[in-house]
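Removed: one protein chain of the complex. Kept in place: all other protein chains.
Chain nomenclature is as follows: A and B, assigned in order of appearance, with residue numbering initiated at 1 for each chain independently.
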Amino acid sequence: MTAEFWIIQTFNGLSYGALLFLLASGLSLIFGVMRIVNLAHGSYFMLGGYVGLSVVWRTGSFAAAVLVGALAIALIGIAMERLFLRRLSGQVLGQVLMTIGFALIFQDAALLIWGGDPYTIPVPGPLRGVLRAGALSFPTYRAFIVVVAAVVATLLWLALDRTRVGARIRAAVDDAEMAQGVGINVPLLSLAVFALGAFLAAMGGVIGGAFLGVYPGADFEVLPYAFVVVIVGGLGSLPGAMVGSLLVGLLDNFGKALFPELSYFTLFAPMALILALRPTGLFGRA
Amino acid sequence: MTRRALVLLTLAALLTGLGAALSAPSAARAQAGPIKVGLLAPLTGAASALGRDMVNGTELYLDEIGRQVAGRKIELIIEDTEGNTQTALTKARKLVDQDRVHILTGGLLASTGYALHPFVDAQKIPTTYPVMSSDDLTQRKPAKWVVRTGWNSSQSMHVLGDWIYKNTKYRKIATIGADYAFGWESVGGFQKTFEENGGQIIQKIWAPLNTNDFSPFLAQVKRDADAVFAVFFGKLALQFVKQYEDAGLKARVPLLSNGTTVDESVLPQMGDEALGTISALHYSAALDNPVNQKFAKAFEAKAGKVPSYYAETCYTNARWIVEAIKAVGGKVEDRETFLAALRKVDLKDFPRGPVKIDAWGNPVQNIYIRKVEKVSGKLQNTVVATFPAVSQFWKYNPEEFLKMPLYTRDYPPCKYC
Partner (left out) sequence: MSRRVAGVGLIVLLAAAVAPVLPAYPLTLLTQAFIVAILAMSLDVLLGYTGLPSLGHAAYFGVAAYAVAILATERQAGFATCLVVGIVAAAVTAAAFGLIAIRAAGTYFLMITLALGMVVWGLAFRWVSLTKGDNGISGVPRPELGLPWSLWGPLPFFYFSLVTAVLAWVLMGLLVVSPFGMSLKGIRESESRMRILGYNVWLHKYLSFVISGTFAGLAGVLWAYYNGFVSPVDVQLVTSVETLLMVALGGPGTLAGPAVGAALIVFLKNFVSVYTKRWLLILGAVYIGVILFAPRGLAGAFRGQRH
């Protein structure tokens, strides 16, 4: 194992983690505020990719694809929360089952609309190719994902930490009842957080769709990863989602490279260990 | 009697009633009725695009003959396998027990083939495998009632390993393949003939089937490899070829692959990253014989896309079945005779070229060496060499060949790794 191997693998792990962050940060916030285990979250990722694909085909613009894909799925998220999930508020199991129902419907709807062929989303010229540093080469697009994730993370952190809305969200994560008691409109806040979560996941879907592809089955393929991130990082914690994504990205990458036979074990077993020591995850509070 | 017990009772009655309803029309109308063909294909789930090609290919041929042969109608019954073997088994039972199909066909995964073998042999139901390619289905574990009308994994790879050594300067090759039977057998076949010529496989990397980020594997490719040989299919192929270029490898190390990696089921969705890839298969949509030209045009008209090998193999499979039905004068109820007829079909004019069946139930057919090129703006697999009448045993003596173990992850062993 050369130094080059470690550098490249670390970069790959980080960039995969960056993509996971886009997917999982929303899941974590939704979870924190609403205590919903959203099994349709992977579907947002997949649907975002498909909508983005259609937009690229029509307009040729990657930026438009990201924006429209994310917004369209945010609307779907709003409808799901407002019309369905809210009726079951407080029923953990009922909500989980309902999100499963939606996941199945989304899966089939995507098949109906876009067919089953796998596609990749074409990216603009400047993002193609490789960056070279000495003997090392890194795909430009992966560096781009890292930058996007860093920007999103910073914005989220500023929003949560420095704005009134952010303070309300944090209050709701800590104790929704108490927050409601002091006059915070928790239902509206929940709706906003749910929409934001769907928005981020779909954005991840479009951006990820350019190098992972857009295909049926992507929904349930990424979902466990998002869950592991959230579990490791701690529910409802933004720093948790950041650390969790990077950890999972790196573990997954090195697990596959170094212990191919046990690769998923090397991902899930440390998670079980963290849970055994800290049941609420690294940054979560009980 | 309480309401609840009543309800439960109704439910029970309903369930069994459904069961009875399922049993449907039966053997009574045998001879005069339609000939029923049961097709297993993945219509939902990750492999649904392949399933659609299978259905379209089959229907295309049946429609060409007006769904009628030897004075009897042909009824095609399609069942969704969801791309998993457990469901495929249940659906196979449904097709045979309830629909009473005269012939069973289709299936995607190797494991489905192995799981179906004991079932069809016990049911004595003539069966064809147009897609499932696992070597041992017609080598060490053949089934009496199964005729393979498609191909086997290592068949075209024996040819490619040999051709690459004799026609290129590549001497050290790294392989990367999907980590399951199909990948192992394709890599194994390539390795055997390539190394027997004097080449060296210097690395064997296996990527799990649910990989979407190939970077941990691509980063391992040895620097001294002259070329990389890849075995993937469907979305894995799409991602792999793209990420191979993204990682900057394409510029340094040429890509060779098995047939499915650049098959027309994914090629149209690829970009220039696929250009130049050399592969081998028993088909290419770009074959310029008149039968294929006609087929490709008709398929595009029906499905709106270039035919993949899945489409061709199911089209050919449908014709194969129909030819056998003709040969027995429509008397498919005489299963032994019908089975014998299925094994005897020997025609020159399939889209893929001439095909006949060997003693183990596998096709002997042309293998094409193909190269991805761009012709009038579209990617295609241009045929650069043709090897006629290739058997699953290549140039080896079948008895000797069968003494060798099945190609797996570790066989042939990697001597130069």
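Keep in mind that, in the parts below, a residue touches a chain if its C-beta (ideal position, glycine included) is under 8 Å from a C-beta of that chain, and two chains touch if they have at least 3 such contacts.
Keep in mind that this is a model prediction, so the values were computed, not measured.
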item: Chains in view that touch the one left out, judged over the entire complex; value: A, B
item: Options A:Ile7, A:Leu97, A:Ala159 or A:Leu282, residue touching the unrepresented chain; value: A:Leu97
item: Omitted-chain contact residue, chosen from B:Asp80, B:Asp121, B:Glu196 or B:Glu373; value: B:Asp80
item: Residue in contact with the excluded chain [from B:Arg93, B:Arg252, B:Lys294 or B:Lys344]; value: B:Arg93
item: Listed residues A:Gln107, A:Thr120, A:Ser190 or A:Ser245, member touching the removed chain; value: A:Gln107
item: Positions on chain B contacted by the hidden chain, ascending; value: 2-5, 7-9, 11-13, 15-16, 18-20, 22-23, 43-44, 79-80, 84-86, 89-90, 93-94, 97-98, 110-111, 114-115, 118, 122, 179-181, 208-210, 409
item: Missing-partner contacts on chain A, residue numbers; value: 31, 35-37, 39, 84, 87-88, 91-94, 96-98, 100-105, 107-109, 112, 220, 223-224, 227-228, 230-231, 235, 260-265, 267-269, 271-272, 275-276, 279-280
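The rule is short, and it goes like this: only the chains that are shown with their structure count from here on.
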item: Rounded Å distance between chain A and chain B, as computed from the means of their C-alpha atoms; value: 36
item: Chain A - residues contacting chain B, complex; value: 5, 8-9, 12-13, 16, 107-108, 111, 115-120, 122, 128, 130, 132, 137, 139, 141-142, 211-213, 215-218, 221, 252-254, 256-257, 260, 263
item: Residues of chain B touching chain A in the complex; value: 44-52, 179, 206-208, 210-213, 215-217, 219-220, 234-235, 238-239, 242-243, 246-248, 265-266, 269, 271
